[in-house]
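The structure follows.
Every protein chain of the complex appears in place save one, which is left out.
Moving on, here comes chain A:
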Amino acid sequence: MSSELNALLGKGWKKPPFIKRAWLRWTLLAGFAAYLVAAVSTVPVNWARVYEGLDRGAAFVMAFTSPDFISRGGDIWSGMVESIVMTVAASVVGIAISIPIGLGAARNIAPLPVYLICRGIVAISRALQEIIVAILLVAIFGFGPLAGFLTLSFATIGFLSKLLAEDIEAMDRAQAEAIRASGARWLQWINYGVQPQVMPRLIGLSMYRLDINFRESAILGLVGAGGIGATLNTAFDRYEYDTAAAILILIIVIVMALEYLSGVIRARVQ
């Protein structure tokens, strides 16, 4: 037995700490705790205002026990239809545009110039938050669902292209190489070598994006881009919390239904 081994036998073993210098480790921990305390204590809280607001909050929460689907039924219905149309149209258009951009944004299948352009489009789309885009598009196209539709399509491109490109970059190269070795042309190569590998993820992401788009469509109404959000905003403005509660319940139900549906679909396409 070597002396090196002898020195180690019978001693305990612990995973080496991530930060080796003990003083540095403890200083960082203490610093983090101090920052947390300082940060929380700087947030201003007006307790008198909170006390007054509790009543309004309670009224809002109580409204959920008696949601009113009826008295503004017509508005709710047309808002819902508008939101759903906006969501579906924006998802379909957005996904259709995302696929070529996603292919172009994958470094392992696109040449460098195409890659840079597509990554640029993705970066712009992701840098601009939906609300900001919606405000801009409402300014251009006026109030209504057209601005919402364009906003959601634009946002879908950033989301889906990026994740699709990442999935393509992580694919098994051997499978794609085998198709290329048969003398396939580029489109055939994509169709046989790449598409089958990324299809389940593409479908899963598309369903997820449909879900996100529906939830976003409820927000976009607040800045005038149409949909159920506009109805919701009006209900709040009129202090009709029971109608607002009805709308929120409907949104929750639809989101949950979409969630369930996407679960079923994803399980089937594996």
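A few points about this structure:
The criterion applied here is as follows: contacts are C-beta pairs under 8 Å (C-beta built on N, C-alpha and C of every residue); 3 or more make two chains touch, one makes a residue touch a chain; residues count from 1.
Keep this in mind: contacts and distances are computed from a predicted model.
Its record in UniProt calls the unshown chain "Phosphonate transport system ATP-binding protein", which is the match among "Phosphatidate cytidylyltransferase", "Nucleoside ABC transporter membrane protein", "Cytochrome c3 family protein" or "Phosphonate transport system ATP-binding protein".
Among A:R126, A:R180 or A:R266, only A:R180 touches the chain that is left out of the view. Check A:P100, A:G120, A:G142 or A:P196 against the missing chain and you find that the one touching it is A:P196. Although one chain is hidden here, its contacts on chain A can still be listed: residues 172, 174-175, 177-185, 187-189, 191-193, 196-197, 199-200.
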